[in-house]
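As you look at this complex, bear in mind that one protein chain is not there, while each of the others sits in place.
For subunit A:
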Amino acid sequence: MSDEEHHFESKADAGASKTYPQQAGTIRKNGYIVIKGRPCKVVEVSTSKTGKHGHAKCHFVGIDIFTSKKLEDIVPSSHNCDAPHVNRTDYQLIDISEDGFVSLLTENGNTKDDLRLPTDENLLTQIKDGFAEGKDLVVTVMSAMGEEQICALKDIGPK
């Protein structure tokens, strides 16, 4: 038996793939999975067998992390599924432009100007009002499979 070392296999290079194969049986509730080409958060997993003496299969219910659409999939539990790389990055909010784009401050001092405000009225007002009141806001941007969206907001500013 060989003594392998456990190491993260990924390298930090830019060309890393957008997904990673993971055995269906190991994906748990609240994990991530790609269903029909969309990155999803798993909200329900159930297992069943194909016939009484067949193999287990997993039934996943996922919610698209960007569009919130519900998607479902059934996979034999020994097979691999694609798990998306879901990244979250914090940026300080520096401006909201008239046309609905935000201006964010990156860690190395540049700005990132290609993100839209969320469309939902409720979330929109939370950001807009906070910004208008002069609070220092940090937004968390979630990115997966080439898409990005603001997913959390935090007030770090002075009262």
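Please note the rule applied: a residue touches a chain if its C-beta (ideal position, glycine included) is under 8 Å from a C-beta of that chain, and two chains touch if they have at least 3 such contacts; residues count from 1.
Just so we're on the same page, contacts and distances are computed from a predicted model.
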- [ ] Match the chain absent from this complex view to the correct UniProt protein name in "Exportin-4", "MIP18 family-like domain-containing protein", "Large ribosomal subunit protein uL30m" or "Auxin-responsive protein".
- [x] "Exportin-4"
Task: Of A:Ser46, A:Ser97 or A:Thr111, the one touching the omitted chain in the full complex - done: A:Ser46
Task: Contact set of subunit A toward the excluded chain (per top definition) - done: 1-12, 16, 19-20, 22-26, 28, 30-32, 41, 43, 46-56, 58, 63, 65, 67-68, 76-79, 83-90, 118-120, 123, 126, 140, 150-156, 159
